[in-house]
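Omission of a single protein chain aside, the complex is shown with its protein chains in their original locations.
The chains carry the letters A and B, assigned in the order they are written, with residues numbered from 1 in each.
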Amino acid sequence: MSKPAIEIRGLGKMYRESDGDAAFRALGDVNLTIGDGEFVSLIGPSGCGKTTLLKIIDGLIPFDEGELLVKGQPIRGPGRERAVVFQNFALLPWLNVRDNIAFGLKLQGTDAAAMRQTADELISMVGLDGFADRYPRQLSGGMQQRVGLARALAVDPAILLMDEPFGALDAQTRNILQGDLLDIWDRSRKTVVFVTHAMDEAVFLSDRVVLMGTHPGRVHEVIDIDLPRPRTDETRSDPRFVELSSYVWEVLRTMIGHPRRQVAAAS
Amino acid sequence: MTTLVARPRTFARVQGGLKKVLLRSAILVVLIVLWQMGGNDEVRLGLPTFVGTMRALGEMLADGSLLEALWITNQALVVGYLLAIVVSLPLGVAMGSSPAFERVAGPYLIILQAAPMIALVPIVQAGLGLTFAARVAIVFLFSFIYMTINTMVGVRSVDPALKEMSRSFLASASQRMRFVILPAAVPGIMAGVRLGLGRAMIGMVVAELALIGAGVGSLILDYQVRFQPAYVFAIILVVVLEGVLLMEIARRLELRLSQWKGSTVLE
Partner (left out) sequence: MTQGAAVIGQPAPRRALVPRRWLAHNGPFLLSFVLVMATWELLGRTLDLLMLPPISAIFAALWQFTIDGTLADQLFVSLLTLFIGMVISILLGIAIGAAMGLSRTVESALDVYVNAMMAAPMVAFVPLFILLFGLGYPTRVLTVIIFAIFPIIVNAFAGLRNIDRSTVEMARSFGATKRQLLWQVRIPGAFPYLLAGIRLGTARGVKGLINGEVLVTVVGLGGLVNQYGTAFTMDRLYAIIFFIIALALVLVRGVEWISRRLVPQA
């Protein structure tokens, strides 16, 4: 196998209070290696820094300690080989679906014809045929996130970073999108880092689930998901799926169950 | 499917709209009748009647004096207002995108915003005399502060998620400004442009009434010193009507350009 897609060694991140007197350690000594084409979920109680870690991998947030390599190279800010699907979609409300999807390409200076072609292909891929000229406010949340996904895929990144992408959606929409995401992933086999707070979602999608703990944010446990692929709705009733989900839930519950920690996490 | 849902609502809206128009017209008729009955054209310093005011208006329209005065007055409005737009928008964008600049320049704007601009008229007069330039300067002073503040707020309140998204998709600073910040700030900027127009019109009237007699202002003062309230009232009505019309145009323009910020209802 070639070089791992992402290597994280001893990574730490502080947040300084604005007056500079105190610092808050958001992440400490995070170690994680993600292989090429692997689907990995980050899950953990609020305050574990899973979103922070994702944005560090994208290069949106700088880190203070340790090392982060993407395809064996240290990163300097966001790059072409990585693209993010954002939590609240972050669509530009004044652009229609097609132009939103082409946004990344437009920034790269792609010519109009190629841009349109790629955008139209992706519109079909994410199941938005006939909606190319609609504006985000005319779409449901699920459809908006399909646009978000298509926009990330449009720049053809090797690594897809997804920040609680389905967190704002209702349960049915979420299930459908999970299935569609796996279909798309099956065809492209991009590396995916997927932040979520839903245990079943993490188990259903991933090759490995990374459970993160708090104070500071760190890798608590990595669980291999040995469910066979392709995964379908039947997978959700597989006894092994149920078993893995309840295991993840148990670990999370013991972490959150600490009343002291819960207070600290909420503050 | 949308038409099926929309039709009864549209019908109800038309019905409600008709009732509204009737109500509003009724109020207008009642006001005019009360005005006619309460006025008295015989007394020199009494409230002129509606008919007397309309007669005065007709006379001034017929001899061309009102139109000429409006023409002179509006020249200062147009030049001063355009000048204010040209200065305010870049200034507001600069203040909105640079916190350091905003910290230095912001307090001056707050001070000027609280200041009654009419008090500055004598200073402008001392510098520029009783000239066209002086009237332009006063229109400018009245309008540029509101436009700058609104542009600044519009730029500053651009959704940080959109800025982060554009950074993740490798937007350069100028791309971020052109493709994300400026379009997102359009509603704020347009609100400022509309408010600034209202202020510019106040400045236009004030400039002519206080000290610098010209155009509509000098026409008002002419009839004022001759104790002819019907003429004064007629001119005021025209000025107010112009203000209402211009503001309505500005409001429609603002609505059109800010459409994407509107409702989430399918149309």
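To be clear about the criterion, a contact is a pair of C-beta atoms (placed from the backbone, for glycine too) under 8 Å apart; a residue touches a chain by one contact, two chains touch by 3 or more.
Here the structure is a predicted model, which is why all the values come from computation and not from measurement.
Considering the full assembly, B:L120 is the residue among B:L120, B:A161 or B:M177 that touches the omitted chain.
Considering the whole complex, the residue from A:G79, A:G104 or A:P216 that touches the absent chain is A:P216.
Even with one chain removed from view, chain B keeps its contact list with that chain: residues 19-20, 23-24, 26-27, 45-47, 100, 103-104, 106-107, 111, 114-127, 198, 201-202, 204-206, 209-211, 220-221, 224, 227, 229, 232-233, 235-236, 239-240, 243-244, 247.
Quick note on the criterion: only the chains that are shown with their structure count from here on.
Only residues 58-60, 78-80, 83-84, 86, 88, 90, 92-94, 103-104, 106-108, 135-138, 151, 155 of chain A touch chain B when the two sit together in their complex.
Of all the residues in chain B, the ones that touch chain A in their complex are 159, 161-162, 164-172, 175, 179-180, 183-184, 186, 260-264, 266-267.
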